[in-house]
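The other protein chains are all here in position, but one chain of the complex has been omitted.
We call the chains A and B, going by the order they appear; numbering starts again at 1 in every chain.
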Amino acid sequence: MIRRILSICIPLVLTVALVLSFGATAKADNVKFAIVCEISGGGAPVGKNWERGVLMAVDEINQAGGILGKKIETFTLDTKSEAPVSVAAMKKGIEQKPFVVMGTIYSSSTIVNMSILEKAGIPQFTGSEAPKITQQGNQNIFRSSYSADLSMKKVVKWLTDVHQVKKLAIIYVNNAFGKGGRDALVELLTAKGVELVSDIPTEPGQMDFTGELARAKSTDADTLFIYCHEEESGRMLPAIREMGVDKKMRIVGHTTLLTADTIRLAGKAADGVQGHVGLSPVAPPLKALADKYIAKYNEGPDHNFFKAYISTYVVKALVEEIGAFDQQKLRDKLHNHTLYVRDHPNIMMDIYYDEKGDIDRESFLVEIQDGQHVITKTIPPLEPARFKGN
Amino acid sequence: MNTVKASKVTPLRASIGWLCLLGIFVLPAFSVSSQYILYLASLTCIYTLTAAGLNLILGYAGQISLAQAAFMGIGAYTVALLSTKLSFWVALPLGGGIAFVLGLVLGFPSLKVKHHYLAMITLGFNIIVYLILMNEQEITGGSYGVFNIPRPKAGPIDFTSNESYHILIALVTCFIMLLTYWTLNSQWGRAFKGIRENELRAEMLGVSLRNYKLLAFAIGSAFAGIAGGLLAPLLGYIDPTIFNLGFSFQFLLMVIVGGSGRFEGPFIGAIIITIFPEIFRVAERLYFVIFALAAMLILIFMPKGAVTLWDWLFQTITGREAPKLTK
Partner (left out) sequence: MILQLFIKGLSLGAVYALIAIGFSLLWQTSRTINFAQGEFVTLPAFLMVLLALVFKIPFALALILTIIISGLLLGYLMNRVLDRPLIEKGVLPLVVATIALGFMIRDSLIISWTPEALYFPSLVPKKPLHLGDATFSAVDLWNIFVATLIISGLHLFVKRTKTGKALQAVSQNRDVANILGINASKMILLAFLINAVIAGFSSILIAPIYMVKYDMGVELGLKAFYAAIIGGFNQTRGALLGGLLVGLIETFTAAYISTHYKGAFVLIVLMVVIVFKPEGLLGEKELYEYR
């Protein structure tokens, strides 16, 4: 008899649990921001910074009274750094009807989940840099950093003008992020007459780089460009020193090679590496914010923290300019639009969004010394005319 | 406890059972307002199909395969690349067919070697398929993957919406499961079972081990191919990373946890891995740890899999023994 009761009760409890878990609703006068990012998997350090960026901005905004009097509520969904999981997470996320979605960062994820949000009409702020994302006519997606093809313009100018690079070797991670950046860079460089002497793909999460580095070292390249994720970069840099690759050629990179996380893993081996970064914790506009992060988390922030923080304030700035929580108006307004620090102090640097959702602003050339960024040059926006309101 | 009557599987009861199953598969398309839950239901069907294929290989023919993800990839890429050029209705069976042929080829070593060697060969096959998908960019799109995979149309019927596409998936899954059911209850299926229980005896009774093992392998692989072909339009895009080794491991766990060699096993396994995490949302992050732990406990205490629980549930509710779906 007990068994029979049990056997009826168990399915009943399961059903009730199922119903309850969908019953949760939010307070009516709050507005929801969804954070969908790489909490676990290969992108974990990136996702952590991204989430913290949104949360810190939201805390500040809520303490200052919210946006148009409404408090922001956030919820986070993990993509496990895998594209199919990110699709599921997005589908799950839009059911809570957020006003905007912050994320994802991994390009391979963003490329496939952006259409879900486009259909749902929920504006998306992505941390991805693969050029393809904004080349598909999606009017719903906005970047928080340079698209790789735009930043590579700056990189190429720097490599050819300052370093007079003639022969280049490139090691990249073979996914949408790495391949996207590699394709953009190679196209621009060959147009400038630079010879690509070695073109080496690596796997995401790869452990050993001996063969790849030996290949690069055996060429007569004068510069080695590395475009991998933080974790692989952190493993590769010590191997580069051990194998003496840096004695033969200049080691340069873009953003991921120079983040706090890469430096943490590579230690001293990161010193001397040069590269182009969109956002640096030692840049004057960002210094105070970086210090706040360090005080709170006891470690250094990376660019994804700033990207997420700034994007959250961009949403606030826009909603206040529009005067209502209107997703369609937000989309329309943000295209071909410049936001100035003098109007919105927390966006940290003047920022321009073009008709595709790509951004333009100042960026920096840095060199790593003693585990810290040292800014060697501030590079103006690609088209300074966009900031003429200043 | 007094003896329990066994439920007999009469043709009528079997038909009713199948209609119920079809209902369970199709129901979410009409009843669930949440697109996310619908998506999970679609995934469950696809996983069931793949796991059922592995169940043929593992549960009925006693072989191990760690290449189900690769065969899914083969089916998925066939549909993704050919459904715009030919038609989904051609590409889907073609994907299954290619998987079948490759399954035959991969099955050959399985005649010669056992256990870890076969695990290794299939695992290696999975990695090599992954590398080819990743690096033959001109054909497969490489690491970018394939985008905008259209959902099929059949004359006036359009399977573009999530609901209608789910019905299509459910129908295909049910149809294939029905075929399997019918096959396993034929002479042929008994031969399969004979192999698993005693190779020597089966051989002495005149069962050609060689052909049956090969066929089991190939058919099981073809299931995965078709499941992959259904997955591609569901996601709308595919890239090689989906079809990695970890995915193959998951199917193995699914079949074993569900109950290998039992017809209902793969279905139960697929539900445990897709739907249960949603029910126990509180423990979401812990879910996979719990699942792995449960898998180990099931292996130790319930060697026949979670299907044992189903049997018990059936018996306590109806007072009869759960029907034996395959002989």
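Going forward, a residue touches a chain if its C-beta (ideal position, glycine included) is under 8 Å from a C-beta of that chain, and two chains touch if they have at least 3 such contacts.
What you see is a predicted model; the values in this text were computed from it and never measured.
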Task: Chains on display which the left-out chain touches in the complete complex - done: A, B
TODO: Looking beyond the chains shown, say which of B:C20, B:I157, B:L299 or B:I317 touches the absent one.
DONE: B:L299
Task: Contact partner of the left-out chain, one of A:K132, A:K154 or A:R241 - done: A:R241
Task: Which of B:A14, B:V32, B:V90 or B:I127 contacts the chain that the document leaves out - done: B:I127
- [ ] Check each of A:G41, A:G66, A:G272 or A:P285 against the chain that is not shown and name the one that touches it.
- [x] A:G41
TODO: Check the options A:D149, A:E212 or A:D354 and report the residue that touches the missing chain.
DONE: A:E212
TODO: Please give every residue of chain B in contact with the chain that is not shown.
DONE: 58, 64, 109, 112-113, 115-117, 119-121, 123-124, 127-128, 131, 134-135, 249, 252-253, 256, 285-286, 288-289, 291-293, 295-296, 299-300, 303
- [ ] Spell out the interface residues on chain A facing the chain that's missing from view.
- [x] 39-41, 44-45, 48, 200-203, 205, 207-208, 210-212, 214-215, 217-218, 231, 234-235, 238-239, 241-244, 247, 261, 264-265, 267, 269
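Just so we're on the same page, only the chains that are shown with their structure count from here on.
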Task: Distance from the mean Cα position of chain B to that of chain A, given in whole angstrom - done: 37
- [ ] State the interface residues of chain A toward chain B in the complex, per the touch definition above.
- [x] 3-4, 6-8, 14, 17-18, 21-22, 82-84, 87-88, 91-92, 94-95, 108, 111-112, 115, 132, 174-176, 178-179, 201, 204
Task: chain A contact footprint on chain B (complex, rising order) - done: 34-36, 39-40, 134-135, 142-145, 147, 235-237, 239, 241-242, 278-281, 312-313, 316-317
